[in-house]
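With one protein chain removed, the remaining protein chains of the complex are shown where they sit.
Take a look at chain A:
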Amino acid sequence: MFVRSGRFRLYAAVAAGSFRRYATYRIATLAGVFTNTVFGVILTYTYIALWDEKPGLGGYDQAQALTYVWLGQALLTTVAVMGGGFEDELMRRIRTGDVAIDLYRPADLQAWWLAGDLGRALFQLLARGAAPMMFGALLFQLALPGDVLTWLATALAVLLAVVVSFAVRFLVALSAFWLLDGTGVAQISWLASTFFSGMLLPLSVFPGALGEIARALPWSALIQVPADVLLGERSGADLAGAYAFQAGWAVVLLAAGRLLQAVATRRVVVQGG
């Protein structure tokens, strides 16, 4: 019991440290908020044109579609759709051999980096997520929920989204054990997640079979599922289904990460002395 709570305190400290690390760069954060807001405004106008042409597209009315834009901007860095979280650092540590130090620590490699990524995600949700969203709500007619429960349900969906995103990026980072330079894998990963997360366009707008495949892939847990929860498209049993979908992919991908980690640490000789 003592050991357990000690472990928890350790990972909480890692998460808090990561939160503070990102919070240090205030000007950079402000710059990011500005850029997210500009992109939000541009995308909003394209969505207005699209939904003017075809009202009810993808099962959303126009206000819902615009809410989708701003949630997407809020989650872009939070769930690290285009990378930019811990994975660059972990890949560098694998390449230089510093990962040996990480493996020596009395902490689990995957849990350590997950804790750090959760701290980063929380900061970016609060700083880079909330501000553009408020700006969007001031400028445009959004369909934000009025009840606290939907917001709480969305928060849980966002948490699960971060875990799924982490699990994918952990696999990407571990590829560096074999490839040394994981840049190519990281690039393929962010291409896939940009396209299949719903960042470009809601997956419900994707035509036919492409839409069905996209909605079944793990990346849809990053933007599409949290957005549907916020927009009230998933409630009751449907909400449980959404969580099960996210949690299912999280478990599968985290387990794959553990397996790969075990193989990597057993079979790969870390560079250096």
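Brief remarks on what is shown
Simple rule for what comes next: contacts are C-beta pairs under 8 Å (C-beta built on N, C-alpha and C of every residue); 3 or more make two chains touch, one makes a residue touch a chain; residues count from 1.
Throughout what follows, contacts and distances are computed from a predicted model.
Chosen from "ABC transporter permease", "NADH-quinone oxidoreductase subunit L", "Aspartate carbamoyltransferase" or "U32 family peptidase", the protein name that UniProt gives for the omitted chain reads "ABC transporter permease". Touch with the chain that is not drawn comes from one residue among A:10, A:57, A:107 or A:155, which is A:57. Contact with the chain that does not appear here is found for just one residue of A:32, A:85 or A:257, A:32. Residues of chain A that touch the chain left out of the display are 25, 27-28, 30-32, 34-35, 38-39, 41-43, 45-46, 48-50, 53-54, 57, 183-184, 187-188, 191, 194-195, 200-201, 205-207.
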